[in-house]
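Here the complex is missing one protein chain, while the rest keep their positions.
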Amino acid sequence: MSSRNSLPLLAFTTTAVLGLAVVLALLVAPEDVDQGVSQRIFYFHVPIALTAYLCFGLGAWKALRLLWVGDERRDLESYTWIHQGTIFGALTLITGSIWAKASWGVWWSWGSNQLVLFLVLFLFYCAYFMLRFSIEEGARRERICAVYALFGVALIPVSFFAIRLASDFIHPTVFNREGPQMTGTMFGAFLVCWAAVTLLAYVMYRVELVGKRTDVNLRELREALS
Amino acid sequence: MSALTLYASDVVALARKDLRLELRARDTLPAMLLFVLSTLVVFHFALPTGTADDAAFGLLWIALVFTALLGLARAWAPEREGGALDGLVLAPCDRSAIWLGKTLAVLVFLTAAELVALPAFALFFAPVDLVAVAGVVLASIGICAVGSLLAAMAAASRGREVILPLLFLPLAIPLVVGGVGAGISPQGASYLTFLGLYDLVFAILAWATFEYVITE
Partner (left out) sequence: MTGVATAAARLVVRGESLEKRYGRKRVLRGVSFVVPRGGFLVVTGANGAGKTTLLRLVAGLAAPTRGVLEVWGDRRDLGFVGHEPLVYQELTALENLELFGRLYRVADRRERSGMLLERFGLWDARSDRVSTYSRGMVQRLALCRALLHDPALLVLDEPFTALDEGGAGVLDTELAALAGECTVILSTHDPARVEALATDRLVLA
């Protein structure tokens, strides 16, 4: 089947692009005048963050399709996207923390709106897993998880505004550097990294989904035979 | 009777049922009132002298959020006890009416707790202005709208009420920001607008998706 054959090719391509991205980010791109070597993590931090948003968005989209169309396959797809989103969300927090330490000398800064937003989302989606695993498998669980996924995606812009507002009175010192002014080479490197990370998320999604679907098929086979 | 009137009468009948049940059992509301008062007293001892009024106001919001959680944890208990929730699901009424009725009832309880908490706070800590009160009102709507749906989700889980705070707190963070901001920031009005926006977005979302939470 073509989809199954395409997966190894996809994984190979992703590895290649990732390798290229690493080389570009670490070696080829010019060093930032102000921040130095530590700035290079920006090439991964921002794409990872963007990819996490994408994963949560896709998770919510699949959830919407589940509720609207009623296709139960969407449940596994939604869950897997959210799983990827959480992984990349955790990576965002880690890379962001490393960047903060390298740039400003602190592991955490409440002034970084992006980091705080991800912390809130991370908490939210961790609760998603707790919810999912505390409900018995079945149509009820699928629907409840789907509704929760929709709430998550609504939370993203709302939290963003809340945190923006909150910086008003909570932390007067603002570390608001979004990143360096990007020259042509830098921008090129950034795009390659972004493509690489997005591809990586997609490949991980496909792999995990195949694993989960196989589990389900195996279980059904066992029941059919018994 | 038009569909809207029927809907409204369903919602009112359901909310009144909850109020009547609470008046009889008298377990949730007194607990909420006592809890919020006790928490405020604890805060007095927890705060070192010279703490700014602003910090104390933040603590008020913590007290309100956890008092709300106390009320929400028991929100669907009457429906669980006799299997009445199935009875409501079977009825021809709109499922979202079930959510709206419950939300209104919980809102009444939370408002009652706030009618105690706000004067007590003003007495123990610092005065509360009109914008702050408006913030409390708007945020309460959001708390109840989102909370009653999440409580229904929690009721379906093995963890029952234990999981409710985990589900609720991340969603409550924007409300706390809005409420505290309305109280202490000079641009209180923009926080009120934000709270209104939250209420609109999440109330509509809860209204539209509640059906899927309680049916299979």
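As written, the chain order gives the labels A and B, with residue 1 at the start of each chain.
We adopt the following convention: a residue touches a chain if its C-beta (ideal position, glycine included) is under 8 Å from a C-beta of that chain, and two chains touch if they have at least 3 such contacts.
Just so it is clear, the model here is predicted, and its values are computed rather than measured.
Here one chain is not drawn; of B:V41, B:A91 or B:A189, the residue touching it is B:A91. Note that of B:A13, B:V42, B:I62 or B:I204, the residue touching the chain absent from this view is B:A13. From the options B:G50, B:G82 or B:P127, the residue with contact to the unseen chain in the full assembly is B:G82. Taking the complete complex into account, residues 6, 9-10, 13-14, 17, 20-21, 24-25, 78-79, 81-84, 86-93, 216 of chain B touch the chain not shown. Touching residues on chain A toward the chain that is not drawn are 136-139, 219, 223.
We take it that only the chains that are shown with their structure count from here on.
Listing the residues of chain B that touch chain A in their complex gives 54, 146, 149, 153, 156-159, 163, 166-167, 169-171, 173-174, 177-178, 180-181, 184-185, 187, 190-191, 194, 197-198, 201-202, 205, 209, 212-213, 215-216.
For chain A in complex with chain B, the residues that touch the partner chain are 67, 120-121, 123-124, 126-127, 130-131, 134-136, 138-140, 143-144, 146-148, 150-151, 154-155, 158-159, 161-163, 165-166, 168-169.
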